[in-house]
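Removed from the display is one protein chain of the complex; every other protein chain stays in position.
Our next item is chain A:
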Amino acid sequence: MGNCFKAMSGDSLSLLREQRDSVGSPGDILGPPPPYQLTHQEAVHMPQFLTTTASSNTSAVVGTPSMAGTPRSTQEVEEEIKHAQRQGFIRHLPKGPFDGKGGKECPICMGELNVGDLVRFLPCLHCYHVECIDDWLQRSLTCPSCLEPVDAALLSSYQAP
């Protein structure tokens, strides 16, 4: 998996784009946000689709000059970007029906892993119910069982300036 990190990061970005399209973000209609929402630096470094995604929840701001004084904080925008990146990343971890190998119960919900249950495999080969592990990965990119980082190389490629 290590030798395809570069390619994957490109894929993830396209996935994010697809995701935005599929939810029909109002950002599509409204176009890019007015410059006051972002510092100059962010505007330079942030890919266009991310800035539009970030503004999708603030459509009220657009065309409402009275609200210009309360733009979304950099922190909120960063959170949203991080969330979107994580979702894109998590989608790339292999998932599939449980084949009876690699454990009897899901270490998170302690429920039985039945053959055919939808499970996700982490790079360390630990597997969990998809709905159990995806909630966790959104908070921390470590395997709950062995603490192996799930992200390392890939995440650093996201964060590179």
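Going forward, contacts are C-beta pairs under 8 Å (C-beta built on N, C-alpha and C of every residue); 3 or more make two chains touch, one makes a residue touch a chain; residues count from 1.
Methods note: contacts and distances are computed from a predicted model.
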Out of "E2 ubiquitin-conjugating enzyme", "UBC core domain-containing protein", "Eukaryotic translation initiation factor 1" or "Cytochrome b-c1 complex subunit 2, mitochondrial", which one is the UniProt protein name for the chain not included here?
"E2 ubiquitin-conjugating enzyme"
In the whole complex, of A:76, A:99 or A:135, the residue touching the missing chain would be A:135
Against the chain that's been left off, what residues of chain A make contact? List them.
107-111, 131-132, 135-136, 139-140, 142, 144-145, 147
